[in-house]
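Removed from the display is one protein chain of the complex; every other protein chain stays in position.
Chain lettering (A, B, C, D and E) follows the sequence in which the chains are written, and residue indices restart at 1 in each chain.
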Amino acid sequence: MQTHNAKRVEIVIEAPLEKRLTDALMQSGVTGYTVLPVLGGSGRSGQWSREGQIGRAGMVTVVCLIKPERLDTLLDAAFTVVSKHIGVVSITDAQVLRAERF
Amino acid sequence: MQTHNAKRVEIVIEAPLEKRLTDALMQSGVTGYTVLPVLGGSGRSGQWSREGQIGRAGMVTVVCLIKPERLDTLLDAAFTVVSKHIGVVSITDAQVLRAERF
Amino acid sequence: MQTHNAKRVEIVIEAPLEKRLTDALMQSGVTGYTVLPVLGGSGRSGQWSREGQIGRAGMVTVVCLIKPERLDTLLDAAFTVVSKHIGVVSITDAQVLRAERF
Amino acid sequence: MNEIFSLAGANLLSPIILSFALGVGAALARSDLAIPEAVAKGMSIYLLFAIGFKGGVAVSSHGVDATMILSLFAGLVLSFGLPLLAFSLLRIMTGMTNTDAAAVAAHYGSISIVTFVAGTSILEGRMIESEGYLVAVAAVMEAPAILSALWLVARGGGGKRMEPELLREIMLNGSIVLLVGAFVIGALTGEKGLAEISPFIVTPFKGVLCLFLLDMGLIAGRGLRNIRGVLGAGAIGFAILMPLLGSIIGLGAGLLVGLSLGGVVLLMVLSASASYIAVPAAMRVALPEANPAIYLTLSLGVTFPFNLTLGIPLYLAMAQVAMGV
Amino acid sequence: MNEIFSLAGANLLSPIILSFALGVGAALARSDLAIPEAVAKGMSIYLLFAIGFKGGVAVSSHGVDATMILSLFAGLVLSFGLPLLAFSLLRIMTGMTNTDAAAVAAHYGSISIVTFVAGTSILEGRMIESEGYLVAVAAVMEAPAILSALWLVARGGGGKRMEPELLREIMLNGSIVLLVGAFVIGALTGEKGLAEISPFIVTPFKGVLCLFLLDMGLIAGRGLRNIRGVLGAGAIGFAILMPLLGSIIGLGAGLLVGLSLGGVVLLMVLSASASYIAVPAAMRVALPEANPAIYLTLSLGVTFPFNLTLGIPLYLAMAQVAMGV
Partner (left out) sequence: MNEIFSLAGANLLSPIILSFALGVGAALARSDLAIPEAVAKGMSIYLLFAIGFKGGVAVSSHGVDATMILSLFAGLVLSFGLPLLAFSLLRIMTGMTNTDAAAVAAHYGSISIVTFVAGTSILEGRMIESEGYLVAVAAVMEAPAILSALWLVARGGGGKRMEPELLREIMLNGSIVLLVGAFVIGALTGEKGLAEISPFIVTPFKGVLCLFLLDMGLIAGRGLRNIRGVLGAGAIGFAILMPLLGSIIGLGAGLLVGLSLGGVVLLMVLSASASYIAVPAAMRVALPEANPAIYLTLSLGVTFPFNLTLGIPLYLAMAQVAMGV
């Protein structure tokens, strides 16, 4: 089956920032994203778990598939939101079906 | 540690289709898959969030690790279920431990 | 934007083992990880779904981004926990922002 | 007419309706108020169990009779038939595709159990009795409309055929199984069983319904926020006209069958209400080309609030006039 | 014998058991009815809190006495000892590996708190009093069986040793902590505390239990669907024989200790019941080579429904005969 090159960007970020991040992504020309729940994790700012959260904000993972040429615009947009906050950004090479969608 | 080439296929699809998709995958010779919950997302068919869902069906992500040579069969099988529905399919190159499992 | 090579390790494992796994990862020098919930799946030990779980232990996915040179130490550490249990390990090449974090 | 509005007015001031309104308002104002999905699903399980159980208990003390059999049959006919009316109206009033129209039609042939519960609640508040087995009628009306809709598409050359697996899924849909199962448990254990668990399923019922309707309001409000893009005036008109027509047909059926005033009103409510749980899920599998935004917004964003606020008091008044009580 | 069956019959017609049956039926028919995980966990927290609290209140009005101490001790001995019996039976009746047999044995030495609650409920329905501290005995019986099982494997050369971390986890398992904690709170606040919260933990209790058992039924039913592949006749026989033997040993222990009729029955129920929450989780860590499908299906798919329907009435009848009441 015909597949097309794409980038898969995965951003782990605090839940209260989710809307700001996805708005920034959409503005940068992204056509879609998927938000996954996160149970817990650990990083520079320490360990946390969803059940141990006060106010239960926690974190989410936003996954975004895009055409490779759009990566830089996306990262710039994401970075304005992510930079000062708790979270990480990773990118993998991917293939997608139905390239016209991305 | 010894690792082996594999493909990681990630399919975001409507929850009512989950069983049809995993049945199709198993029939295409896949030996396993993992289903992750999805909180929300956006795509050609608009934006949605799990808490804003009526009937609360929502979407799920199905992740499937396979031997590279089985990719095409898998994609064909997945595509019969996914094609007319809301959802996306992406593929990444991966390495797995214990290749005899896949 | 400047990105850096990294490995993305994804481990699907039984929930009662989560703490043992993340402790082992941290001891192997990993600086962070993210735990995602799993709704269900299928593998050599059969099919299961979170809602069909007695005691509701289920499985989780642990995602870990690391510097490539640390991969082997990580896999060794993970393997001591995963080997006898139900679960799979996969690795993908990735890029990360802010390499100093990993 | 005056009486209808004063009843509607009284109705509007009940905590149940105000909770719904709070939800709609919060969603329109884009508050982040949200009921966790698991809690909302838990409440709907509670409501289905309670309403089914109470219906079964009512039948156990009342017994099976001809009216009951006839009512179940009437429910079947209505659920099969109403989609045909809805489909014709949609073809006249809107520019929807065949498939979209059929999908919407399926929703209006099926029922909304929460609208039914609200109707029961309003009748209770006015001390009007109704036949317990109408819960079973509600269950019977859930699924047939889906078959009619698929037939409508197939006839139009859509080439749809019913997979047996889908049929099984529709009939064994969780909410139907729970409603019918609780009904049977209620019928088997009767008043004695009810006495054991009524502090759980009867006394707190209305309060749980408030929180549940708060959530429905939040969802409906989010739907309304997007209404402009999705729906034209014709479609919105349909979502008001169809329940009115449905209620009149339900009135006729109820009179024919010989139900009591309360029973007639509830059959009208069932006919007038539109599904937003079982049918949407089935449509995603059976008619994936149909646009979910259309049928969900019409059913939950327009018809549901209309029935909850103006519809039910109106149907009660209509039944009172028709039955001369 | 007749009496047993008529009691079992009455029991079978309670909403609690019928809810369980509804769950089993829905699962066997492959309905998509499901209770969200969070709601099920919430209900189990509610049940543990309520049952612990009520037990503590009973002790606070009754005081600590020698029978209580002896009962706790009996619970310890039973939980340590029953796995040895179970293990021997399994080696005789089935072809399971050493590890699988030890894992199953751990489940049968430990207890099922829901079976205990159902027992309490049936006693209450028949106006039979029981000692409140049996809740504490239940808590005491949760964990020791796990140690016995690990010893059985180690002895067989499995080379298992107890990590201290695992021991801590087992002893501080959430359900044990909650049960014991609520017991202590109940004992400290007594009738006064109970009066404050009884509209939450007493009156709606049975209703919540219905929904909880609906969920247990769904899970048990899903397990039963896979029973053929996993279990032979020997294993299924074990899952019926073991609770019977356990109940007889519990009967002896209860008589020795000097419990009341109700207390004896509950000790029998504890001995006869098999864990499906604390022990499976511990087994995944301690004996990962053991096949979870085996122990879960036996415990929840066979023994749990057996105890719920036939077992408890039988144990009550046995105790009545033995105690001549």
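Note that contacts are C-beta pairs under 8 Å (C-beta built on N, C-alpha and C of every residue); 3 or more make two chains touch, one makes a residue touch a chain.
This one's a predicted model, so the numbers in the text were calculated from it and none came from an experiment.
Interchain touches from the omitted chain, evaluated on the whole complex, reach A, D, E. Check E:201, E:219, E:290 or E:308 against the missing chain and you find that the one touching it is E:201. When the omitted chain is restored, the residue from E:181, E:234, E:252 or E:288 that touches it is E:181.
Within the entire complex, the positions of chain D that touch the omitted partner chain are 13-15, 18-19, 22, 25-26, 29-39, 42, 199, 203-208, 210-211, 214. Contact residues of chain A toward the unshown chain are 14, 16-17, 20, 45-46, 50-58, 84-86. Across the interface with the omitted chain, chain E contributes residues 36-39, 41-42, 45-46, 49, 53, 168-169, 172-175, 177-178, 181-182, 184-185, 188-189, 193, 196-201, 204.
Assume only the chains that are shown with their structure count from here on.
Shared numbers divided by all numbers used gives the overlap of an interface; between chain A and chain B this overlap falls below half, so the copies present different residues. Per-chain Cα centroids separate chain A from chain D by 39 Å. Centre-to-centre spacing of chain B and chain D amounts to 34 Å, using the average Cα coordinate of each chain. Touching two or more other chains at once are residues 36-37, 92-93 of chain A.
In chain D, the positions touching at least two other chains are 36-37, 41.
Working note: touching chain pairs come out as A-B, A-C, B-C, B-D, C-E, D-E.
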